[in-house]
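Every protein chain but one is kept in place in this view of the complex.
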Amino acid sequence: MAILVNEKTKVMVQGITGRQGAFHAARMAGYGTRVVAGTSPGRGGSEVEGIPVYDTVEDTVTKHGANVSAIMVPAPFVKDAAFEAIAAGIGLLVIISEHVPVHDAVDIMAYAADGGARVLGPNTFGIIAPGQCKVGIMPGGIYRRGPVGLVSRSGTLSYEIAGALGEAELGISTAAGMGGDMVVGLSFVDLLRAFERDEETECVVLVGEIGGAAEEEAAEFIKTMDKPVVAYVAGRSAPPGRRMGHAGAIVERGRGTYEAKRAALEEGGALVADFPWEVPGLIASCSRD
Amino acid sequence: MAILVNEKTKVMVQGITGRQGAFHAARMAGYGTRVVAGTSPGRGGSEVEGIPVYDTVEDTVTKHGANVSAIMVPAPFVKDAAFEAIAAGIGLLVIISEHVPVHDAVDIMAYAADGGARVLGPNTFGIIAPGQCKVGIMPGGIYRRGPVGLVSRSGTLSYEIAGALGEAELGISTAAGMGGDMVVGLSFVDLLRAFERDEETECVVLVGEIGGAAEEEAAEFIKTMDKPVVAYVAGRSAPPGRRMGHAGAIVERGRGTYEAKRAALEEGGALVADFPWEVPGLIASCSRD
Amino acid sequence: MKLYEYMAKEVFHRYNIPIPDGEVASSPGAAGEIARRLGRPVAIKAQVLAGGRGKAGGIQFAPDPAAAEAAAGELLGSTINDLPVERVLVEEQLSIDGELYLGIIIDPASRGPLVIASARGGVDIEEVPDRDIIREPVDVRWGLFPYQVRSITSRMGISGRVANRFAAVAVSLYRLFRREDVILTEINPLVISGNDLVAADGRLTTDDDAAFRHPEVPDTEERTGIEEEITDLGLSYVPLDGSVAIMANGAGATMATMDILEHFGARAMNFLDVGGGADGEKMIRALELLARTKPAVVLINVFGGITRCDEVATAARDVSRRGVLGDIPLVVRLVGTNEEEGREILREAGIPAHSQLLDAAREAAQLAGGNVGGGGDLGDTR
Partner (left out) sequence: MKLYEYMAKEVFHRYNIPIPDGEVASSPGAAGEIARRLGRPVAIKAQVLAGGRGKAGGIQFAPDPAAAEAAAGELLGSTINDLPVERVLVEEQLSIDGELYLGIIIDPASRGPLVIASARGGVDIEEVPDRDIIREPVDVRWGLFPYQVRSITSRMGISGRVANRFAAVAVSLYRLFRREDVILTEINPLVISGNDLVAADGRLTTDDDAAFRHPEVPDTEERTGIEEEITDLGLSYVPLDGSVAIMANGAGATMATMDILEHFGARAMNFLDVGGGADGEKMIRALELLARTKPAVVLINVFGGITRCDEVATAARDVSRRGVLGDIPLVVRLVGTNEEEGREILREAGIPAHSQLLDAAREAAQLAGGNVGGGGDLGDTR
């Protein structure tokens, strides 16, 4: 098994007729994911790469039993798309789109809580259970199936780690991206908890970055975990006070520094890597315990 | 027993230091109602007619177990007061204040639904279980205890009927005002359903007026009731299209006319009185059935 | 409060809902000037708060500024359904490819906003069969979303760019509805003009009870002098066509009083609702104003709840002492909260008071010259 998605997951893509939507829908399907449908208001009845397109999410649920949505619409339309998915009963929203207004994200999370839906993102690379299901924009080829859970705020950085794990012949149960924005759905803690319960997962790699307090919160939870956690935090060399590309990386008010996060994670019992390629070695060392 | 309130009900008054709040809090207490507390932000620690005053509704709940609130604050502050009461866990809000903005009423009803609270009003005269509990501004002396349930959109009109019942030596189990506004909490149907279940109630008097469709909805429900219903509808002589004092009485779009309501109620099985003083006679006639 | 069409459209414009190019004018010359600026055929629309304006000749068309000036001259100063035309809206004539209907009201049944839409715009929505009307309640916690409007347009049978524009208009109209405390708004017709949608006519009624939140909105109510003064007192006044002036507390009781009067062959000349605990001074002032309408009789019917009988009685006494009513007879019915105190005050002042509405209404009808015999048997039923 894996967390959140598996080979039974029925994925639909919101924004499937867009440039990114069409490209990645095909990639996901090519990976073996059950991409059952897509939506594009006004384009219902057409097909994208053999995948049927509907006007409404409701149609994909009633006609194909879709239960996970990959949202790839332009930022101004994400709130509408997410609300539509939640109202239609989609259980997991994977919001790939970036530059979503933060107040829209706030509203989406509140509505998801009301509607019993879970959300990854916005601004996530998605989630992949190697060999079973890929919902997102990650390059599927770098992921090997195995016992390591991987959770990250950053996409490319997690690919880096996944690549390093693969070269060390370490496989992954599920790799999930929380999303790089200030407000996202599932947190490190939510995902760590899921990995702690997942039978396939033996240890977890947490990939963090400076800014915010998510790693500090994760560190508290790690204290309660039975499974070992290896962590890597990017941004050690970043000057304070600059915006590092996205809102989640605002360093300010003395919170969220590299030093604070590293110290908290180590105190929580995680092994902390200095560089991405050190992660496999640290996993090996904790597996020996 | 009665519906919604009884001799165990613990009432608090929001706006107890206001002119109307103080007057009617004393009247309620004088009637025998357990008026356990009142609120008036900034006036906490004082007393009104021997009733302790607090800054917050929460205090009245934790310190006195208040479970019903009579809201008597000026219209612009009703939304805040109602939200505070719902958040504090008050189970029944009796919103006496009139001229509450209708969008505020809409928000209150939505929040009450979320919070599991019930609402009478806004713009209600309140609710009385004769001899047990009076929460509102009605003259308590006209109500005699007995087997008739009374539900009304209008205050003075329901006093008229209650007075007529009293003179005919017919008593009342509970008399409840829905409130005269366009958007109110409990509906005719909600209250009829409660009366249908109430052991003390043998028959129900429904006092309606032109405008809206509440009486038509009630007529549908009456078809399913075992207990007899007698109805009176005011406004037969009102010219169409004029605003009759409050928003609930807007006659427009051909709906909500006297004729439509009367026909629906009769079709639903209710006996319809031409004048208030005919109601006791109709009750007697259906009791003979 | 009902807004004039031109005011409703100003609000639409503020919320990015497309309206025809145009301007309001209060003189024929100004209307011609606007037509000149627009430089194309125009519509001249009388600004009155009445339905059926078109059928009553309140909308005219003019191919050029001179014709526009002439049409405005005809409309200005005339009356439409008894309402004086003080302003006309001069607007570009739209090319019309279709007419839709879009409205939002407060729905008592769902206790919230209800979006109403139809592909059959341009006629009174009352005349559109139910099967052609879409109704969609909105959850105020979250508001109206484009995806919900897409479901509406799909049921309306419209698609493509028009459907997208419809969604944008509906979302804006909903935002306006909530932020401006609107209880009813209609865009009818919402004209399809090429690929765009334009609000060709607009209705907007705001919540009087929320006026305190919108001090910037001008008052449009067309009132008589007395109505204005009573409204300024914060009381509710309705002029009617009979001869009995009624002062009562509560809308329901007021209507019941009218019903009973009518049964006795008399009709209300106007009524004044002093419900909600109006104080004595206000009631005196209101009775002074009622007297100015020269009714055959004034009937006070109070069943005191939040209104207290002693205050009503004091007001009636002071009115009587000051001779405010002149020789207009006063009939009083007084029961309820503080009834004893009230009756005592009236007794001292020598004013008789009924305790039964039936008796008071019969006496008032008699004084107004009504056909009291018709209701004579009613007295026996209680």
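In this document, chain identifiers A, B and C correspond to the written order of the chains, with residue numbering beginning at 1 in each.
Here, contacts are C-beta pairs under 8 Å (C-beta built on N, C-alpha and C of every residue); 3 or more make two chains touch, one makes a residue touch a chain.
A quick note: this is a predicted structure, and the numbers were derived from the prediction, not measured.
*Asks:* Tell me which residue among A:210, A:270 or A:283 touches the hidden chain in the full complex.
*Replies:* In the full complex, the listed residue that touches the missing chain is A:210.
*Asks:* Given the contact definition stated above, which residue among A:59, A:84 or A:160 touches the chain not shown here?
*Replies:* Once the missing chain is taken into account, the touching residue is A:160.
*Asks:* Kindly note down the residues of subunit B that lie in touch with the hidden chain.
*Replies:* Touch set of subunit B with respect to the missing chain: 41-42, 55-57, 77, 79-81, 83-84, 87, 107, 111.
*Asks:* Which residues does subunit A use to touch the chain missing from this display?
*Replies:* These residues of subunit A touch the chain that is not shown: 19-20, 23-24, 27, 75-76, 96, 98-107, 109-110, 114, 125, 136-139, 142, 152-160, 163-164, 167-168, 180, 182-185, 207, 209-210, 212-214, 217, 234-239, 242-249, 253-254, 275-278, 280-281.
The criterion applied here is as follows: only the chains that are shown with their structure count from here on.
*Asks:* Taking contact as defined at the start, I'd like the list of chains shared as neighbours by subunit A and subunit C.
*Replies:* none
*Asks:* Distance between subunit A and subunit C based on Cα centroids, please, to the nearest Å.
*Replies:* Those two chain centres are 55 Å apart.
*Asks:* So the centre of each chain is just the mean of its C-alpha atoms; given that, what is the distance between subunit B and subunit C in Å?
*Replies:* 26
*Asks:* Just give me the whole-number Å value for how far the CA centre of subunit A lies from that of subunit B.
*Replies:* Computed from C-alpha means, the inter-chain centre distance equals 52 Å.
*Asks:* Of all residues in subunit B, which are in touch with two or more distinct other chains?
*Replies:* Residues of subunit B never touch two or more of the other chains.
*Asks:* Any chance you could list the residues of subunit C touching two or more other chains?
*Replies:* Subunit C, residues with two or more chain partners: 141.
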